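Removed from the display is one protein chain of the complex; every other protein chain stays in position.
Naming follows writing order (A and B), and every chain is counted from residue 1.
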Amino acid sequence: MARRHARVGYGLPTLLAVGLHVLVLLISVISLPASDREPQPSSIVQATLVSTETVTDQAQRAEAARQRALARQAEEQREAEEQARQAEEQAAAQEAQREAQQEVKEQALDEARQAAEAEAARRSEEAEAETRRLEQQRQAEEEARREREAEAQRREAEEIERQRQAEEQRREEEAARQREAEEQARREEEAARQREAEEQARREEEAARQREAEEQARREEEAARQREAEEQARREEEAARQREAEEQARREAEAARQREQAEAEMQRLIEGADERVANAQQGQQAANDFIALVRQAVEQAWRIPPNVSSGATAEISVRLGPSGELFVAEISRSSGDSAFDRSAVQAVEAAAPFAELRQLPAGVQRDYRQFNLRFRPGDVR
Amino acid sequence: MKSLMTAWLATALLLVSQLAQANLTIEITRGNESATPIAVVPFAGGEGLPEDVAQVIHDDLERSGYFEPLPRRQMMDQPASANEVRYGDWKALDVRYLVVGSAEREGDGYRLRFELMDVSGEKRMLGEVVTADSGELRGAAHYISDQVFEAITDIRGAFSTRIAYVTSQGVGDNMQFALYVADADGHNSQQVLSSREPILSPAWSPDGRKLAYVSFETERPAIYVQELGSGKRARISSFQGLNGAPAWSPDGRRLAMSLSKDGQPEIYVMDIGSRDLQRITNDSAIDTEPFWAPDGRSLLFTSDRSGGPQIYRHDLASGEQKRVTFTGNYNARGRFSPDGESLFLIHRSGNGFQVARQDLESGRLVTLSDSRWDESPSVAPNGTMVIFATQQGNSGVLGAVTADGRASFRLPSAQGDVREPAWSPFMN
């Protein structure tokens, strides 16, 4: 919008404004009473209507009117008659309809009754057939029962026979066993007697051998004394030779020791490295144990609230102190279910402190003071 | 220069190794599907009061299926405030949460103070002062239960709600029926209607102030709406034939119902103010048991148009009707959960009639109750529990089960046969 920079005096505009307002007031005042009055139909033109028709015209028109009236009357009469006729016809038709309907109804009822009777007959037949079938079934069942009873009796008799036979067999077997036992006793007695005789023979042989052995011992003693004397002489010779050999050995040993020392130093360097590897392996094992322990403790302490939706997952980030005490356990990813989230945090809080942290190798402990736990129950209803 | 490079490399490697360690994630895939242990310590100063406030809270929390309150005899000491609590004692009992408080008379009423502690985290979670008028002590206890429940689960507590139910005595032509309203825990029952003719299908209006129900007091079934505060009644529907299964729209202005005035039972929606009827179903089958979706845009109903009762859903805007249940050959009386994502219904299996829940998206049906004669499921307004009618011995009693079927309870009653429970909305 363009701004007008020209200065405008305030006198004229106020006057015009006031004048406008006064005008508006006047108009409204004037029009108010006017709107209360009912709007009156005002005629634009004032005049009286004069007919341009002549008398004869009128008479003619009257005749025509009369004729028309007569015609109309005649028509009306005709229409009335027609209507009467139609009404009669309709009445007749309705009567005919009613009669026809009644006939049809009666027919239908008859048919229905017939059908019913036929149905009834059919049903009684079916019922009879059913009873026959039932009878037959009963008879068949009876027969079956009789058969079963006969069978049962037969089986009983068989059983009794079998039992008798079994008894007999047992008696026979017993007798046989007794006879065998007696025989065995006899055989054992004989064997015992034989053994005794053999023993006596052995004892006599042994006595003879002993005497021979004593004689031999005396001869050997003499021989031994002779050999000793020879031996002494040889020992003294040997001692002299040994002293010489020892001196030589000492000189060689010194040289060997020096070599060994050099080798041992090398080995120590190598072993140091191996140890570090072994330590590392032990550390990993301990860490796995620690993780398993944390999992087990948290699972035991976790109380899953009801109405958890399937697939709910919450992640808790955990920070432990140097002795495994809980510093921080907070929700790093919510499951959307506040009760579920809180139950997870509680599980960690209740499972803490994890004192087993201290059992990890010193260099590894720091690595396991911070970890995440993902809570996702298997198949919650 | 070289030493700088190596130093830089070394730190880089160190950082990388640290990062690798920080990503260590341990999978927890199992736990205990059991309620969370909590201890509600008897309120200090509460011995002289007409109601044991701590016991009311204890029972509320236990009945929700979420908590396992510690029996009093196992409490080693009874602190009354947060600074008297020794967390170690409670941890030793594996208690996770602790409620302590005190109660005293104040004028004609009472002044209660309570605090909720997280035992494993060793911190105070919540504390509040609650005042109650004379006679409202139980209500104050239910309020505390609501606060505790919501602080821990983030779900609004339903302990201050009410239930309606029907009782009956006798057989054949000599029967007595009554309609009752009580607190959600069964206490404070009040008779709303008594009759020698059957009473059926009580339904709460969304503002919790009115009940719609079917009564045979004119020797024909008719639908009535009764204002609970004043006892004023209006007969809303008494057409020829059946008038049954009233169901309130979420805005409280319309009632869906089943009427057989046009030949067989069909679903209609009546505007309560104008009594205008809108016909929803038009077929030769039985259509009954309507229920509104929480967004008011569709209706569930039971129909046997496929040969046996199944649950269908009618979209009010498009008029489209789709079958919802396909498991088994008898599914009836569908009720939406408050979040609109599942249905609770009666399902017949080889083991009889049970309460079941069907997830609307997956269509999977899960049985929640385990007797043979369960009926009339009604969902708590916070969706966590379902109350229903069942048999115990020869009499009808009410049962309750968590929405996932995990924990269930029986609510015995001495008033003859109890049936047709209806859980009120939140009472604001």
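Going forward, a contact is a pair of C-beta atoms (placed from the backbone, for glycine too) under 8 Å apart; a residue touches a chain by one contact, two chains touch by 3 or more.
We take it that contacts and distances are computed from a predicted model.
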UniProt name of the unshown chain, from "D-methionine transport system permease protein", "NADH-quinone oxidoreductase subunit K", "Peptidoglycan-associated lipoprotein" or "Nucleoside ABC transporter membrane protein"? "Peptidoglycan-associated lipoprotein"
Looking beyond the chains shown, say which of B:D52, B:D183 or B:E289 touches the absent one. B:E289
Taking the entire complex into account, which one of B:A54, B:M75, B:I152 or B:A332 touches the absent chain? B:A332
Going by the contact rule already stated, which one of A:L26, A:A112, A:A129 or A:A176 would touch the omitted chain in the full complex? A:A112
Out of B:R105, B:R372 or B:R410, which residue would touch the omitted chain in the full complex? B:R372
Hidden partner chain, residues of subunit B it touches: 168, 171-173, 175, 198, 200-201, 216, 219-221, 241-242, 244-245, 258, 260, 263-265, 284-286, 288-289, 302, 304, 307, 309, 330, 332-333, 346, 348, 353, 372-373, 375-376, 391, 394, 420
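One rule holds for everything that comes next: only the chains that are shown with their structure count from here on.
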Centroid from C-alpha atoms only, then distance subunit A to subunit B, rounded to Å. What do you get? 26
For subunit B, which residues count as touching subunit A in their complex? 21-37, 65-66, 91, 94, 96, 118, 120-121, 152-155, 366, 383-384, 402-407
Touching residues of subunit A toward subunit B in the complex: what are they? 291, 294-295, 298-300, 302-308, 315, 337-339, 342-347, 349-350, 367-368, 370-378, 380-381
